[in-house]
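Below you'll find the structure, written out as structure tokens, and then a few comments.
What you see is the complex with one protein chain gone and the rest in place.
Lettered A, B and C in written order, each chain numbered from 1.
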Amino acid sequence: MSKESIGVGVIGYGYWGPNLVRNFANSEASRVEAVSDLDPAKLAVSKCRHPEIVTTTNFQDLLQNSQVDAVAVATPVGTHYDLALAALRAGKHLFIEKPLAPTSEQVRRLIDEADRRNLTLMVDHTFLYTPAVRKIRELLLENALGDIYYYDSIRSSLGLFQSDVNVVWDLAVHDISIILHILNDKPVAVSATGSSHVPGSPENMAHITLFFESSCVAHVSVNWLSPKKVRQTFIGGSRKMIVYDDVEPTEKIKVYDKGITLNGSPDNVQQLRIGYRAGDMWAPHISAKEALQTEVEHFVDCLLHGKTPISSGASGLHVVEILEAASRSIAEQGRPVRLEQPLGIREHA
Amino acid sequence: MSKESIGVGVIGYGYWGPNLVRNFANSEASRVEAVSDLDPAKLAVSKCRHPEIVTTTNFQDLLQNSQVDAVAVATPVGTHYDLALAALRAGKHLFIEKPLAPTSEQVRRLIDEADRRNLTLMVDHTFLYTPAVRKIRELLLENALGDIYYYDSIRSSLGLFQSDVNVVWDLAVHDISIILHILNDKPVAVSATGSSHVPGSPENMAHITLFFESSCVAHVSVNWLSPKKVRQTFIGGSRKMIVYDDVEPTEKIKVYDKGITLNGSPDNVQQLRIGYRAGDMWAPHISAKEALQTEVEHFVDCLLHGKTPISSGASGLHVVEILEAASRSIAEQGRPVRLEQPLGIREHA
Amino acid sequence: MSKESIGVGVIGYGYWGPNLVRNFANSEASRVEAVSDLDPAKLAVSKCRHPEIVTTTNFQDLLQNSQVDAVAVATPVGTHYDLALAALRAGKHLFIEKPLAPTSEQVRRLIDEADRRNLTLMVDHTFLYTPAVRKIRELLLENALGDIYYYDSIRSSLGLFQSDVNVVWDLAVHDISIILHILNDKPVAVSATGSSHVPGSPENMAHITLFFESSCVAHVSVNWLSPKKVRQTFIGGSRKMIVYDDVEPTEKIKVYDKGITLNGSPDNVQQLRIGYRAGDMWAPHISAKEALQTEVEHFVDCLLHGKTPISSGASGLHVVEILEAASRSIAEQGRPVRLEQPLGIREHA
Partner (left out) sequence: MSKESIGVGVIGYGYWGPNLVRNFANSEASRVEAVSDLDPAKLAVSKCRHPEIVTTTNFQDLLQNSQVDAVAVATPVGTHYDLALAALRAGKHLFIEKPLAPTSEQVRRLIDEADRRNLTLMVDHTFLYTPAVRKIRELLLENALGDIYYYDSIRSSLGLFQSDVNVVWDLAVHDISIILHILNDKPVAVSATGSSHVPGSPENMAHITLFFESSCVAHVSVNWLSPKKVRQTFIGGSRKMIVYDDVEPTEKIKVYDKGITLNGSPDNVQQLRIGYRAGDMWAPHISAKEALQTEVEHFVDCLLHGKTPISSGASGLHVVEILEAASRSIAEQGRPVRLEQPLGIREHA
């Protein structure tokens, strides 16, 4: 691609759209050509902040604009499939909010469409680009924790009840994307339970266990009806353990040199001896760089150099497949649901 | 019973036995007649602390001692059944460590034996007698929280790995006993997952969901391999919510006047409106009275006046049945296990 | 005053000015007529956000504008005296950032000028209008704490080093204004110590003790060079005690029913007995209303109805007098400095 910077069109200027516009506009490698929203009042706000960006109530204007190389979609999930398909068919690269689409079937079709046209498709799993998660992944890649035993997370608050999506699709989606990103392991089954305490509403509380090929296990607890905001993840390894607390303003990650030491051979269980080890704790400095800035730079880089994004379509598909399996398990009070052989989503790593 | 105080014999003077001896000895309504332990060194310690108490390496001496009205058993769980049965057959009332016995079948036989002989049988579920749990139960009984939506608990630390019992029987037993005690609801099924990270060892990490007749749900997370000690329980109700943090030295219970308010009729889900409410937080003063003191006084009171203990044999059976169901579910990766119609354990309430 | 709403001119559109403009513009009882700043780029920002507001690089335009009833000054403290005097002489009511002026002498002249012209003069001691401080004052006014024994505060962080003002004038000014506002007591002397750890820079760390007519004492600790942000105040009373932690997102105020109880008569000290009392803790819900909104509404109300503001000129003078006394004491390593008979600043209460 020979152009100096990538032209981006943003569909949807509601809650998240303004952040996309600001970051694509501020990035050296991209510019925002146009913004569309059904609500003229929102477009007026965009005009005030970014007078140079064209606004329109018709997203088709973006698709027909030859200056637009890529489209970013920040609309309700129910509209994702149609908008994404139209964008890809218009030959635009695609950056789209999570979850990619409401069903894995739709996600597969979008991936096919992008592949056929050789277009970049990237889902906005923002947490993967936070300095905290990047630091955790770095620690795991360099094997600082040893064998990973578990990932155990709580994500709860007195949160907004959604009417069209349950707490799993709203909150657990973050943890699922993080788990797939940082653990070098294949999930093979899901057992989940959930409950709704508001008649006629989707589940507002759920607990998900994800089984892996190894003895590693992941557990995610999500709740819209908690008196306190909790964003806490424990990651246990044979050498070290991490506590990642996203509510902490600065020391988000603490690495504990704690654990057990096995003495004696596993063949002789009777003589198994467990020693306990407690060493230093270390909280690495976490950069304050905005995740979305890292993310849009990555999108542009992938697009320019034909790389597969970290949060590629295949990655977004894997997340949606697990959300679907969790939903099936919840409907049967925890009955384990096998996961299909996952797509090879980590080739980019 | 016409005697001035109850004579107690304590079997086992290891980790917990000394606490039993001290509390039975200090209580006005009881006295300790004799202590037995296989280890003479431990008996010497008892002698130094309580010169007036007879010591013996043969527990039969206690059973044959006519001054002994009740026997307290604080030995490894594998010995519970035989010792308990012998004590009951000798006509002694029984106070026994948790869990009552390794199988529900054995527990049932002990209950039968006690019933036939009209003897008091009480399990030492100490948490039920802590000022914190008593205060929570009091709040629930007076309906301060409204409808109970959930009980969600974490009990973890870098804890001692047991070789004969997994983390569910070691730690979750506390939560199960608390749940059955404070919730006026019938558990109907269990889904649990667990994993072992030490080859040849029992599960060191588990997550249990307990389903009830109502839409209430309980979840218990236990872990022997956590870098931090966590003892935290969230209880959500329609009116208020509780956070019970047992690691806190003083403000163990916080009652939040937080929640959602439903407007509009449930018949018309489309018009359902949820309002959010945030009010005061209140941390009731929690007495510093030792739980075991309350507990031994309760045991003596039940024994003297023919009352059913709060932690009766039936209550201990219910706990063991749930532990067994959880173990079965863990073996099948979360498949839900139905619970038999529970015994009417709450008649005493 | 017969106009429908008060016309306000804001001088200075740097860090704080935009907040003043937004709040005066959003308040029903006021509107912003004009904004002045020396920097045209800042005026352009104002124009984008508030297209209807006139902008100018010359503050004299505001003073000559007959639609401007009141002027708000948000410029560096070194310019306060000249701008304030000019505004008052132009017949404008005055709302001015803290500290009112660099010396008590200048503050007195501004008060005189405002008094002679019957104009409202109000200093922006924002903390007095926060929901947390208002709640504390309410509790003290209703005597919930009993006799006040002490106010002990820490305000520290790795904060911006100022070049023209030391940490006392930058941070302790907040506590001094709060202390004078909530304690119904007269400060009579100040002892303060401070130190600078950067050659040629003003003090970056200081400790101030304020003595009162009663046995109540206030202590303020401020530090620009702390590894952690601390905003914590303890208020001890004979009946209850408050911990006010402004870093807490929600439970900013905790009221402890803790203290000592005196038995026996104080005439007979030998028989003095002290009992210890520990009761409930209570965290009242704190409104999320922006302090500045409350404050500008109060300013307009005072102006319209001839009331004396809570943070009047006299109040601002009292604060500056104490800051001056603290500076003198710091220069002499803690030597106590008597305070003049304070002005009757609490008549408005």
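FYI, a residue touches a chain if its C-beta (ideal position, glycine included) is under 8 Å from a C-beta of that chain, and two chains touch if they have at least 3 such contacts.
Here the structure is a predicted model, which is why all the values come from computation and not from measurement.
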item: Identified contact with the non-displayed chain, of C:F24, C:F127, C:W169 or C:F211; value: C:F211
item: Candidate in contact with the missing chain, chosen from C:P131, C:G259 or C:P284; value: C:G259
item: Contact with the hidden chain (one of C:S5, C:T79, C:T103 or C:T193); value: C:T193
item: Which of C:S177, C:N223 or C:S327 contacts the chain that the document leaves out; value: C:N223
item: Sole contact to the chain not displayed, among C:G12, C:P131, C:G236 or C:P284; value: C:G236
item: Sites on subunit C contacted by the missing partner chain, in the whole complex; value: 149-150, 152, 154, 156, 158, 161, 163, 189, 191-193, 195-201, 205, 207, 209, 211, 215, 217, 219, 221, 223, 225-228, 234, 236, 238, 241-243, 254, 256, 258-260, 262, 266, 269, 272, 274, 276, 278, 329, 332-336
item: Chain not shown, touching residues in subunit A; value: 250-251, 257, 278-285
item: Residue ranges of subunit B at the interface with the undisplayed chain; value: 48-49, 229, 249
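Keep in mind that, in the parts below, only the chains that are shown with their structure count from here on.
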item: Central subunit by CA centre of mass proxy; value: A
item: Same vs different contact residues, subunit B with subunit C, by half of numbers used; value: same
item: Approximate Å spacing (C-alpha centroids) for the pair subunit A, subunit B; value: 41
item: Centre-of-Cα separation between subunit C and subunit B, whole angstrom; value: 54
item: Contacts with 2+ other chains: residues of subunit C; value: none
